[in-house]
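The block underneath contains the structure these notes are about, expressed in structure tokens.
Just one protein chain is left out here, and the rest sit where they should.
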């Protein structure tokens, strides 16, 4: 979020006149100063969306301490509820804890870790979980705990249970699938109840499913793509956060597509993670609103 | 603007707490409904910028007629003045009148005329002015009056005076230089006191001045560009509204660059004109804020 | 092709050692000078592809006249046959005749006509054929004969027969579907036996079929696309020549997608037509080789 001491609210609910003024007025009346406010209306769905970032004022006995922030957040929730708005609130003083799930491919993992080290994310990587041991050393080189949880068709349910316990114990707020080659079950996603961002190596909805670069090569497309989306029980069908493409020609074989795709996957996943951690993404139905 | 019966205000002035809330509150208190509100702070310069679009309420004896709109606009100006904010107000019921200045090249002209015919602009082309006769027939094929005002080094001052009289008589609110190959004098721009959008066929500030594709070819760049900017007395140095580039290789000669550049010029100029006519662009100093 | 007095051969056939040297040697031995030569191997399919452009030498009694060119082309065919290569030969002195099929949307039509007038194509538009009368006047403004051939479900076979007779009579070498809203039957395509280029308003294979911008909006993609491909009996499944995309956000409604898509469709279709007319495209199976 880049702004110390700020709150960010993501709101959405049935559209009605005056919402922009009410939210701004509420904050202003309590001495807060709005730094950014962005909103969107989906007219077909009749839904209003807003992201508002402000510096709250703390005039009570708590001063500007954590209790003041907690109290400001609670008050805002009480204000938004009667308006029929669902609210997600983030406090810039708290950096969300992020777990990265990987398999053998390391490009997205290194990219996320280096960006985290470079300070590009408003959150912290706290664990690497993998069904293989390949990236154990790389994880540790970044000072990241590595957890090996093997997954086979037979042990999948037990493995997901272990993952779930670990993610809860670590108080993880976001799970990033950095080319994790296992499909997460609907039960796992429901049990986790936290957002999961996946990178799919195609321009969805084209080439969903396995081996998308092979599919793209066989079809003779002139652009390849990558798609970051929230994982849902329906494979490769969750709300899309970000997509990008790169130009290819008849000269590029599948290996070239895979190499060029790595660059796309890294960029697209990192951007989606950055936006999510800055409270810029609201998912609704199969879509997202991205306040960039 | 795409919204019938709306007002759009572009505001800027010294930043101060509560501006978002005050503007939203003022509109809400008068029964208006905000459709879009976007703002920006330039922290270095300490300037606040806002674009707000709303449906005003007309409860007085004038009903929702033109007088009601005029009165709402006057009241808003009175409100914004004491806040130290400069205001530009647009009423979606009034379509700005646009003059296009051309020389011999016709690609940007056809592109603007066809987009206007297709309803892509929130304004109307009302005249084509040229220092050559080449595009007279094309202008008339779109139903556009064509004015031939020749310009030579010797007659330039007189020609600009004629242009100025014509533009005033036509009540033109925006002048678009669609590859018009004459530099407008500072006196002309000051006398006009209306925005002038120019398309320069390079990625400014690279290759300012004449024959930019020749310059680009000689330098061996791998991308060519086009830049739409507000014209100022300093040639090719006005606030940039939009830019785009296209990839070139060693295989492309100057003729290819010119051909490929036409596509860039058309798109970049049309986008800048569309944004301007939708009251999305605020120029300040050598920069612009584009609320897209 | 940009080079007067040149021949262009497009070759493809089973790969074998020495093909590059044989073709170059054959041309050189007859006094020809190669201007461009480009080749490609599809290793999986074991197919060799080549585009070679050269200035033939005419030393016989015919001098450099048409008979000399005809004879050079016949000799080249005799040379390539025993190598197992299929050959398409083009003579830069002959500009292919192109028919444009349209319905009501006019953006691709105007774009093609203006580019043709600007000299961007190595071929000539010779007819506009439509199932509606809407573009009759526009066609004539470019000096293009307009043929109205209505199509209904009941009359489709007869209408296609009329189209076919017309296209043959006009000796058309390329048919361009510039947002022509009728599916051409396999019988028509087989009877025509000439390439047909279509523009589909999505990033194929995503959103094949009808109303692709509505599909894209419903899915919440962050990029929209356009695809130029050769028409085949399988709808939207022919070899792709060119594709491009544009970035969209949650703010863009279906109308915006349609407007932004027009720009994509124009550019992508025009580029595909230009490449085809310059003998740069070889289709094989569901793919193309584009020697750009």
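Letters A, B and C mark the chains as written, and numbering starts fresh at 1 in each.
Please note the rule applied: contacts are C-beta pairs under 8 Å (C-beta built on N, C-alpha and C of every residue); 3 or more make two chains touch, one makes a residue touch a chain.
Here the structure is a predicted model, which is why all the values come from computation and not from measurement.
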{"item": "Touch partners, limited to displayed chains, of the chain removed from view", "value": "A, B, C"}
{"item": "Chain not shown: contacting residue from B:73, B:206, B:235 or B:258", "value": "B:206"}
{"item": "Contact partner of the left-out chain, one of A:107, A:132 or A:194", "value": "A:107"}
{"item": "Options B:82, B:143 or B:220, residue touching the unrepresented chain", "value": "B:220"}
{"item": "Residues of subunit A in contact with the chain not shown", "value": "107, 110, 114, 118, 120, 141, 259, 262-263, 267"}
{"item": "Footprint left on subunit C by the chain that the document does not show", "value": "17-18, 20-22, 24-25, 27-29, 33-39, 41"}
{"item": "Absent-chain interface as seen on subunit B, which is shown", "value": "40, 42-43, 203-207, 218-223, 225, 239-245, 249-251, 253, 285-290, 292"}
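One rule holds for everything that comes next: only the chains that are shown with their structure count from here on.
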{"item": "Subunit C against subunit B, contact positions shared by both copies (same if over half, else different)", "value": "same"}
{"item": "Furthest chain, CA centroid comparison against subunit C", "value": "A"}
{"item": "Whole-Å separation of chain centres (CA-atom averages), subunit B against subunit C", "value": "37"}
{"item": "Distance between the centres, which are taken as Cα means, of subunit C and subunit A, whole angstrom", "value": "43"}
{"item": "Per-residue multi-chain contacts in subunit C, two or more chains", "value": "none"}
